[in-house]
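Here is the structure we will look at.
What you see is the complex with one protein chain gone and the rest in place.
Chains here go by letter, A, B and C, matching the order in which they are written, and residues are numbered from 1 within each.
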Amino acid sequence: MEDRNRQEQASPEVQARVRASFDSQGLMGHLGARITHIAPGRVHIVLPGRPEVTQQHGYFHAGATSAVADSAGGYAAFTLFPENTEVLTVEYKINLLAPAVGDHIEAVGTVLKSGRTLTVCQLEVFGVQDSGRKLVANGQQTLIRVDRTPGR
Amino acid sequence: MEDRNRQEQASPEVQARVRASFDSQGLMGHLGARITHIAPGRVHIVLPGRPEVTQQHGYFHAGATSAVADSAGGYAAFTLFPENTEVLTVEYKINLLAPAVGDHIEAVGTVLKSGRTLTVCQLEVFGVQDSGRKLVANGQQTLIRVDRTPGR
Amino acid sequence: MEDRNRQEQASPEVQARVRASFDSQGLMGHLGARITHIAPGRVHIVLPGRPEVTQQHGYFHAGATSAVADSAGGYAAFTLFPENTEVLTVEYKINLLAPAVGDHIEAVGTVLKSGRTLTVCQLEVFGVQDSGRKLVANGQQTLIRVDRTPGR
Partner (left out) sequence: MEDRNRQEQASPEVQARVRASFDSQGLMGHLGARITHIAPGRVHIVLPGRPEVTQQHGYFHAGATSAVADSAGGYAAFTLFPENTEVLTVEYKINLLAPAVGDHIEAVGTVLKSGRTLTVCQLEVFGVQDSGRKLVANGQQTLIRVDRTPGR
């Protein structure tokens, strides 16, 4: 099922819109994160491990884990929005289930419920290394759609 | 009241313990965050604004806001722990109340309940500029105390 | 300060609107909860202890604690809404800080941020007995304002 889902791709227009927004997020570039998959209602972001994203024990910092999870959920919601709209995070909650270790972490945001105003996403973060892929964080996020004021 | 609280300081030993741990968090240095106040059960962290910490509209990224909030709460809990223990974030929830703008943001973590195993903190983040100080995010966090294995 | 706040009262119109809505909540009556204070942006609800609201150890059930906390927050938001609107809970998060024991529990919902569409409330629940008043749960809630369709 993962494979089937992986093959789904958002339309080229939506992908371009998501990538343009992602590229304008200073934080994502600064952390070294990149978008690896854009499906309708689902976005994957990968963050490679390096000292700049760690906490005091050398694991990925919960803040880095959450930052990519938040962005993955935000863009997952955004793939379902019409043009000339923007997405803002209202709130999220995340459980850090296990030390986030690995060559990289992969955050997956998936739309659970898409409403006219509010969207709710599931957030998952996996630690990935040669030996496998392990769920290290799991969360839930609420987002709001904002219509872009014409002329802005 | 803020002023009175500001004057409280954790003991030099606790302050040294907190600063040593903070300095070993690669992410905090990479973002440019610094600890500005360490009281018993309360820690303040400041993050100056710059392009490296923004989202697509130029505000502080929710991930950066959360990262400093999470660290402020973690160290607030840590100030009340005995020696040879460590702190791990179990989970947190944060509401982004307003666009996080300002010369810098200030995260304040405050212990609400300190138990033997679990600690619960309140997280507040303020956007600070010449014109004033505004609450931009508010959250709640659960942390666990881990005894450091001797010899590790 | 508690005393000063206690003296604030919402306008008679707002109080009537809140009480009418509360009285139409079957669950609140079934649990035995009652509203004890309605201020602008703050509502108190009391739930007396009795076997019908307990969990397996005889404490107040987390579900009962949350139910009154959710209602207190919802009505706190509602006090600031214009006429012909309704309030719906989008989500909430609650930490159960201590066993909820007492003659009764008192839930206090307080508006943290009131926006045009979304309102964020702080939720506190206290266990109250002769020996004093103790914080037993603390949470955070997001609510949405819904305009009532004319003619409904």
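Note that in this section a residue touches a chain if its C-beta (ideal position, glycine included) is under 8 Å from a C-beta of that chain, and two chains touch if they have at least 3 such contacts.
Given the structure is predicted, the values throughout are model-derived calculations rather than measurements.
Between the chain not shown and the residues C:Gly26, C:Pro82 or C:Gly132, the one that touches is C:Gly26. The omitted chain makes contact with chain A at the following residues, 93, 95, 97-98, 112-113, 120, 122, 135, 138-140, 142. Although one chain is not displayed, its contacts with chain C can still be listed: residues 21-22, 24-31, 50-57, 61-64, 66-68, 70-71, 86, 88-96. Within the complete assembly, residues 90-91, 93, 117-118, 120, 140, 142, 144 of chain B touch the chain that is not shown.
Keep this in mind: only the chains that are shown with their structure count from here on.
One rotation lays the C-alpha atoms of chain A on chain C, and its angle is 180 degrees to the nearest 5. Centre-to-centre, using mean CA coordinates, chain A is 23 Å away from chain B. Here the CA centre of chain A is 34 Å from the CA centre of chain C.
Among the residues of chain B, those in touch with two or more other chains are 93, 95.
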